[in-house]
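One protein chain is absent from this view; the other protein chains keep their places.
Then we have chain A:
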């Protein structure tokens, strides 16, 4: 049996599990629901590891499974492209998914929708695998929208809650705005490059490097810039880049395990993966890369700021995800694709860890998510505490931790880049380091250290989330937080290991070796940042040692110290700042006004336009004027015609003669 014959089973096993549990969930016991799906995902993970090993040998597979459709000489296939990029993604996706499946047993234990939840996350694993394994744009779009569907279903998992069903509609629609651009990009690829197959399209692309298109008469643009920006609009939706980021914070309405799996580790990185996959196209347009770079830089810095003022533990992690996605996008912008994928991978581990840690805290607090009610939890939840600390250290880029290697590489790469926007981006990613450290350790100190605030909060009107039922509203007056069961803590530990180690181990081969040879294409002459970066790299250990004295580390350390000072030593200072800088606080509190703008102008505007078009166009003009108007006209004509019926014979005779004369004239001419 060859490795190729395994490929099809990797996505199908989770799909089967999802289908069985989804269709027969009511008849299955809870245990069989979770065992079936866990088996499916575990098998997919094991097979992915086999495929990964095979890909490490340098084997690449590119082939069709079946022909989906043919039309007018175009053939749309469902097929797989398995190279090292795919194999890496497959391992990351199935591993995090497996961890989340196990974790869910503990987290959702009391939920009535238990088997439905397992069915959804298995379905998600299938969709995500189809997305990363695709060898063509069509299937990519399939996976792209399918993960969007599962995200919709899972954000609205607790469909009774108005906030959840608002958030899932919003997530779907904002993603659809991205997909709108993405689909047009795919259309342009098919039209100009002649195929939706990656290999064919990529090999055709260089001939079009200097092609101009005139979308608006009189303005010509480079074809590649248009295609790349359209495709990137899709990535902006899925990977939550400004201004299409608005759905991600609200997606926290979903249960925490999916926040970890979908809205941190895997689905939101689909955009990053897509751009890396399309590197042969993006390398042909510096303009598009600059666009990517600037959007990423804005997201990295400005979304980080919002993390500072959140009180909901999950929202802090959500904004940190947005900011980190911005970092990955920046890496793409400076043609450091391998670094972007590297950060995607390390981030998948430590961000999943942080989310699941936050979920464990939420469970310990009996589904209270407000950090103002926490404090001192390290005594009660030791495993959660240590693993969250590891996650935070990795996130802020502490040398030797995985996040350090990937994030520092991004910052370095930006500093070597010379494309337009790189100056701003360098400033943004540096400032972002400080902000990240500050909000991460603000959260860490508020949750695990300091006074145990849940005692006085027992009477408080909590902002509670994840309420399984009406009995869970945070800790009661005599409750104490408790450590979570082993199904929760074991995934935390298993995720903590790569969060520490993976960067040190893989940076050399993955980023600087020829790991992505033949997968990622860089035009070094124009975009030489990676070249410079490799030039300055002297091994993982040396990088860590050098990192201790570098600017990013100093910024991160001062962020941590400031967080400690503000929230442990002098908690009155943040309150004072908040009072003094009311305007800035309001801007941040309103999330720069994106939500209210969208709600008022886009959603409200469409509704207003729709009702005007209906009331004026359909009801008044078409029905009122044309339809009923012609009815009136008929009445009028009939009224006139009635007068013709005079009953006088000579009138009729006269009309007959005129008529016959007219008919004769007409027919004679023909």
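One rule holds for everything that comes next: contacts are C-beta pairs under 8 Å (C-beta built on N, C-alpha and C of every residue); 3 or more make two chains touch, one makes a residue touch a chain; residues count from 1.
By definition in this document, contacts and distances are computed from a predicted model.
Enquirer: Have a look at "NADH dehydrogenase subunit M", "Spermidine/putrescine ABC transporter permease", "Glycolate oxidase FAD binding subunit" or "Ion-translocating oxidoreductase complex subunit E" and point out the UniProt protein name belonging to the hidden chain.
Expert: "NADH dehydrogenase subunit M"
Enquirer: Among A:29, A:70, A:207 or A:220, exactly one should touch the missing chain; which is it?
Expert: For the chain that is not drawn, the touching residue is A:70.
Enquirer: Would you mind spotting which of A:622, A:641 or A:657 touches the chain that isn't drawn?
Expert: Answering carefully, the residue with contact to the hidden chain is A:622.
Enquirer: Spell out, residue by residue, where the missing chain touches chain A.
Expert: 66-74, 138, 141-142, 144-146, 149, 152-153, 156, 159-160, 162, 165-166, 169, 172-173, 176-177, 179-180, 183-184, 186-188, 190-191, 213, 215, 606-607, 609-611, 613-614, 617-618, 622-623, 626-627, 631
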